[in-house]
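Read through the structure below, which is laid out as structure tokens, and then see the notes.
Every protein chain but one is kept in place in this view of the complex.
Each chain gets a letter, A, B and C, in the order it is written, and its residues are counted from 1.
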Amino acid sequence: MIIVMAQGASEDQIEKVIAALTLKGYDAHRSTGTTRTVVGAVGTGRTPLDPREFEILPGVQEVIRITEPFKLAGRSFQAEDTVITLKDVLIGGREIVVMAGPCAVESEEQIEILAGAVARSGARILRGGAFKPRTSPYAFQGLGEEGLRYLRGAADRHGLLVITEVMDAGQVDLVARHADILQVGARNMQNFHLLKELGRARAPVLLKRGLSATIQEWLLSAEYIMAGGNRRVLLCERGIRTFENYTRNTMDISAIPIVKKLSHLPVVADPSHGTGLRDKVIPMARAAVAAGADGIMVEVHHDPETALSDGPQSIYPEQFTELMAQLRLIAPAIGRTL
Amino acid sequence: MIIVMAQGASEDQIEKVIAALTLKGYDAHRSTGTTRTVVGAVGTGRTPLDPREFEILPGVQEVIRITEPFKLAGRSFQAEDTVITLKDVLIGGREIVVMAGPCAVESEEQIEILAGAVARSGARILRGGAFKPRTSPYAFQGLGEEGLRYLRGAADRHGLLVITEVMDAGQVDLVARHADILQVGARNMQNFHLLKELGRARAPVLLKRGLSATIQEWLLSAEYIMAGGNRRVLLCERGIRTFENYTRNTMDISAIPIVKKLSHLPVVADPSHGTGLRDKVIPMARAAVAAGADGIMVEVHHDPETALSDGPQSIYPEQFTELMAQLRLIAPAIGRTL
Amino acid sequence: MIIVMAQGASEDQIEKVIAALTLKGYDAHRSTGTTRTVVGAVGTGRTPLDPREFEILPGVQEVIRITEPFKLAGRSFQAEDTVITLKDVLIGGREIVVMAGPCAVESEEQIEILAGAVARSGARILRGGAFKPRTSPYAFQGLGEEGLRYLRGAADRHGLLVITEVMDAGQVDLVARHADILQVGARNMQNFHLLKELGRARAPVLLKRGLSATIQEWLLSAEYIMAGGNRRVLLCERGIRTFENYTRNTMDISAIPIVKKLSHLPVVADPSHGTGLRDKVIPMARAAVAAGADGIMVEVHHDPETALSDGPQSIYPEQFTELMAQLRLIAPAIGRTL
Partner (left out) sequence: MIIVMAQGASEDQIEKVIAALTLKGYDAHRSTGTTRTVVGAVGTGRTPLDPREFEILPGVQEVIRITEPFKLAGRSFQAEDTVITLKDVLIGGREIVVMAGPCAVESEEQIEILAGAVARSGARILRGGAFKPRTSPYAFQGLGEEGLRYLRGAADRHGLLVITEVMDAGQVDLVARHADILQVGARNMQNFHLLKELGRARAPVLLKRGLSATIQEWLLSAEYIMAGGNRRVLLCERGIRTFENYTRNTMDISAIPIVKKLSHLPVVADPSHGTGLRDKVIPMARAAVAAGADGIMVEVHHDPETALSDGPQSIYPEQFTELMAQLRLIAPAIGRTL
């Protein structure tokens, strides 16, 4: 952290800043120029520094953080890409990995149909919600553990891995018994209780970006899981809230190359939630891959008109097949396969 | 819901829209003008309608929701203001109610000092966190139940009520044993599991607005609690995320008169979190009251430099006294007392 | 426009709404359901209706616009894509058109070097600013008319078309003498004086989206030009302002398929301004093409370290060549060529 003193800050004010740093266990590195003095905090101290505590000291003009607040998730900690290996699937490697399936598991038959369809088109991982967070208390809440069993069964029959959402800390063990990858929803990105629990889990975690989370906050949440001991985190961009409300969210495609530069973790894009509209899912899936995503997650439904949730953002199996064909053409343009 | 057909939509397309409404248990009211046809959904149907399901039908130009999705929280359900009575304190009545205290309960001595100070200046409710959600796993996590006991004790000694945060569904009973009002933090505004639990609680709930929640989503979360049986909900504006980042959040003062018009529930403002900076707390507290807030919640600390959390946004007891004096002058301008 | 009356609105209130519509030259179409009355405005009236004028009438619950406020720019006015033909270049057709060149024309030599480089790699249109809007009055303001001549000369020598920015209404004639396409910058998107003047111009206009413009406002500005008689408008997405400030702007890739659906006008993407960072330009250019853009506009400079403006977002000629090679692989995935 660097504390920039105002022009004309008194010697006394400068010394108080230095004393405050010392008190918190940091060394202060003072540098006095012709017009102003700058004080740098050196070391790691006893507690993290809150820049605002220094901003309000008299004579201080500005306080600047210079180190990334995340460590384990950053490229300075690990330069090479993290590749997560699950059976024969490598996430973060040369192959772009596709996760597909319905928003919610609705019945054994439904998930069987969809697992077959997406496997035939080239998906490697089956998605599907068993516990659904719904804004209305009257809406379908998911099949629960039964849904997890259907999901696992269908995936196994079609040679797919399973990803599904875990909604609170108490569910981690249950979900981990059935799934290969544990998904954290956007609303839970800063549910620290849940993140802590996932830090102890053995399965990889796919962490969705919160609706109004900065890239830094998102990486900090990944850090939370990693600090708990689980280094296998996938990051998933799924749209942010902006003034534009033609689409539900504005999918932040630029977050993909940004995160790839800052972090070694794999980055996945979810164009279904990112746009909320079926006819925008396909172009945005292509865009995400072209921008460098390591994978995509897409909602597919054979009968979206009667889907129990999010039908309007699910694509048909035929559309999924066509999307896969397009992605196979795009992947080589960026040195990837699919 | 109103479905506007595109110009040139075919008879067949219009009939499919009507059939889709009928299928979901709604009556369709068709109105054909000179250039286009409009179909209205009448009745309440079996499930809530998702406008997107109709937007993607062929021939549909636009789908418009016409009824507020919240009922119990709205003025059409209850025209007169909700007044919440707790002992001798009436929230939502003529008196503006002030809640004050530290961000976190740090020790029995600290909370005793602050309870005395804020009571003497005219606060009616003591705030203080016992469980703290922190972005860093290494930061102070709160005193837990011990903190709740200190809080209760200090409040009782100084004739104050207690408000404190409940962080997950499992904590509701514990916190309710010690507190008069249960607070839901901004990050939990859409934690439906928690909201459901609070719907069963007997204590009033103060529901903070999420960082990127629209006013409608905020009222829907209140509806969630009310639908569960607990009609005593206070809404608390505490800043939204915008492109401007001079302050942590942008406090949305206009939300106060907007919510007062849409809903009968009391509205409280939290300028401490709304701005994150001590010297902005006082002007924003005045602004909130001038705009019609039923109460304010302010962080006060006698030694913010050593506070274990959020020191920079806490005001000194002397500043709090001065603020109360200013608010006493402003209240009569809008026909209120304090 | 549809006016939804509140439940319990009186007959008198409904009649006043109808009278207000009639007064403005609209027919009112009344439809009374079991719980509420809805009044539709039919016809085109004497002046456009401002929904807010009706929202504040007693008894009105909500007012809803149902017709797109733009006409000439919309797909309902013209279903097939607009293709703009300039010499042998077709914009909006099967071929993806690439516009490239420096941010500013700095010297005859510089623009000659860059025109040659981008032409060899396959660009069809040369970009370069002669008049620069700068936030600092001390920064380089462009070479003016001299710059326009250099640009034209270099383009002609290398078989390229010219696009350059026109900064105010008084400059339209001058710029049109040297350029094939007139560019409107993001800050001028709602400079109606300029738009009116461009409506009278014969050259096509590339209209950049304003930093905080909704898609609808952007199309309305295109409408302004088209209503003036100039139907050859290209829309250019170049990033919007959001809470995320890792990049200058958040490039809204989803705007590309959205606008393609709403409008028949060609859509171009500018990843240089959209991201502001060299190493993000290439992935975002790929993403834009994959999402369906009809063209891209990229800043290229052979010596960005000494560029007089926007060096950090300019890519090197070698990078541009590589980008073109990648785009040639991506184009067929979406049935396009390049």
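Here is the rule we use: a residue touches a chain if its C-beta (ideal position, glycine included) is under 8 Å from a C-beta of that chain, and two chains touch if they have at least 3 such contacts.
Just so you know, these numbers come straight off a predicted model, no measurement behind them.
Enquirer: Of C:Gln13, C:Gln61, C:Gln190 or C:Gln319, which residue touches the hidden chain?
Expert: Of the candidates C:Gln13, C:Gln61, C:Gln190 or C:Gln319, C:Gln190 is in touch with the missing chain.
Enquirer: If the hidden chain were put back, which of C:Met1, C:Val38, C:Leu148 or C:Met167 would touch it?
Expert: Here the residue in touch with the unshown chain is C:Met167.
Enquirer: Suppose we count only contacts with the excluded chain; which residues of chain B make the list?
Expert: So the residues of chain B touching the unseen chain are 212, 214-216, 240, 242-247, 250-258, 261, 274-275, 279-280, 283-284, 286-292, 326-327, 329-330, 332-334.
Enquirer: In the full complex, which residues of chain A touch the absent chain?
Expert: Answer for chain A: residues 2, 4, 6-8, 29, 31, 33-34, 38, 40, 42-43, 61-62, 64, 66, 76, 241-243, 245 touch the chain left out.
Enquirer: For chain C, which positions touch the chain that isn't shown here?
Expert: Residues 20, 47-48, 50, 52-53, 55-56, 133-139, 167-168, 187, 190-193, 196, 211-212, 217, 220, 224, 227-228, 241, 276-279, 305, 311-313 of chain C touch the chain absent from view.
Keep in mind that, in the parts below, only the chains that are shown with their structure count from here on.
Enquirer: Between which chains do we find the greatest number of C-beta pairs in contact?
Expert: Of all chain pairs, the one joined by the most C-beta contacts is A-C.
Enquirer: Could you state the distance in Å from the CA-based centre of chain B to that of chain C?
Expert: Averaging C-alpha atoms per chain gives centres 39 Å apart.
Enquirer: Roughly how far is chain A from chain C, centre to centre by C-alpha average, rounded to an integer in Å?
Expert: Computed from C-alpha means, the inter-chain centre distance equals 31 Å.
Enquirer: Give, as an integer number of Å, the spacing between the C-alpha centres of chain B and chain A.
Expert: About 27 Å, centre to centre.
Enquirer: For chain B, give me the residues that contact two or more of the other chains.
Expert: Where chain B meets two or more other chains at a single residue, that happens at 241.
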